[in-house]
Each structure stands twice: as C-alpha cells, then as structure tokens.
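All protein chains but one are shown at their positions in the complex.
Our next item is chain A:
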Amino acid sequence: MINNAALTDLIVKMADDELIQGHRNSEWTGLGPMMEEDIAFSSMAQDKIGHAWALYRILHENLEGEDPDRFAFVRPESAFKCSHLVEMPNGAYDFSLIRHFLFDHAETVRYESLRDSSFEPFQQLSKKLKGELKYHTLHANAFIMQLSRANEESYARMQTALNETIALAAGIFEPAAVYEDLLIDEKVYPGEKELYHRWLDRIYPILVKASLNLPDMDSITPEFGGRKGFHTTHLGPLLKEMGEVFNLDTEASW
C-alpha cells in the first residue's frame, strides 16, 4: 500500500507547477509576437491548466482531496508547492520561450516515467498526455532552433535567457522533504535526482544543435524552496488575480 501523504505531496507539486505555468503562459494571450504564435501559445497554456485539473481530480477521487476548483483557487500561498521557475513574471518572449522549453522537457520526462508507476491513475494520465507533451516540446524546440539561428541579437538573447533561467529550472527537481525514498521504493516514480539527469540528457542535444551553451550544472545552485511552501514575491499577486472571479462567490457552481 502506497503512503497517501507521500502521493498527495507528489501530485500537489506537479499540479501546482502546471496550474501556475499555465496561468503565466496564458498572460501572453493577445500579446503574442504574431497571431499564429499567440494562438499556439495560448492553446498550450490551456493544456497545462487541463493537466493541473486532471491531477487535482486524481487527488479528489483517489486520495480524499478537496474539489479541484476549490483546491486550485482558495488555498493560502504557503499551501502551494510550485517551483520558483513557474512563478516568475513572463518578462520578454526570450525568457518565456526558454522557460517553456526547459519546463516542458522536464514535464515530458516526468510523465514518461509515470507510464510504469505503481500508482495506477498515473499510468492512465501519462498515456493521455503523451501527444500533448510531444507537441509542446516540438513547438519549443522549433522556436529555440529558429531564434538561436536567426541573427546575432536573437542568439545572444536566447543564450542570456538560458543562463538566467537554468538555476530556476533545476529547482523543479527539488526532492520531497521526507517522502522521496518511500516514493522511489514503492515504484511510484524514479525520484527527482533521476528525473533531473534524464532531463539534462534530453535538453542537451537540442541546445547543442541550436549552438547554445548549457551552463556548467555543477556550478549552479538550484532554486529550491517552492516544494516546501516558500515562494517568491511573484506568486502572491498571481494567486490573487487567478482567484479573483472564483472568490466572488466560492459556492457558485461552474
């Protein structure tokens, strides 16, 4: 029997990443660099919020969690377990694209690993999201390649954005405080350290093809803390905005 508290901890951090990243990306809607891309990026933002919803539903149906809408919108900030990466404001499109590239590849290795999870709802979810994640990373790779090869300015901006984002992205792989070994032993998932290495193996060849330099990973300090409820100053205002409509009438049915 898998420990429910350990499972809940894992699901909440995955779902909160998806929810916050989805909302951040949706802030580009109507402001995208060109119409086709505006639609593509907005559509993927919706996918992410859909992933969060699917995970909150697993909590609700399998682990006695709260109703997904309430859980997403009426929790205090300290109950959120998202990584600092997803909390960051969008910045320029270079930052948002690099974040999309790093986050979506991390997401892909994570869901791929869940294909063989001992927790059955994860297997189904992994199968369901496979096509979406394949498309998201295809989109990210195409943009990374396009901009790093376009001209000197775009190349320099992509490299700078990568340098500034990498420690935040490494923060995705913050191990669970007490449950990590238990989740690995129970074969729920392979653990953050393993996923981190799979992620590096995945992004490295694409960055090489784009002639971008992956910073020396041994010299960076991953930005941890989010998984334990410690957040940047950017999360509070975003949660307030996200919950604005829901909190007008928390009892309304949607």
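We take it that a contact is a pair of C-beta atoms (placed from the backbone, for glycine too) under 8 Å apart; a residue touches a chain by one contact, two chains touch by 3 or more; residues count from 1.
Throughout what follows, contacts and distances are computed from a predicted model.
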item: Protein that the absent chain corresponds to, by UniProt name, given "Carbohydrate ABC transporter permease", "Phosphoribosylformylglycinamidine synthase subunit PurS", "Spore germination protein" or "1,2-phenylacetyl-CoA epoxidase subunit B"; value: "1,2-phenylacetyl-CoA epoxidase subunit B"
item: Candidates A:Ala5, A:Leu31, A:Ala79 or A:Leu138 - the one touching the absent chain; value: A:Leu138
item: Which residue of A:Ala79, A:Ala150 or A:Val245 touches the chain not shown here; value: A:Ala150
item: On chain A, residues whose C-beta touches the chain left out of the figure; value: 34, 36-37, 39-40, 43, 135, 138-139, 142-143, 145-146, 150-151
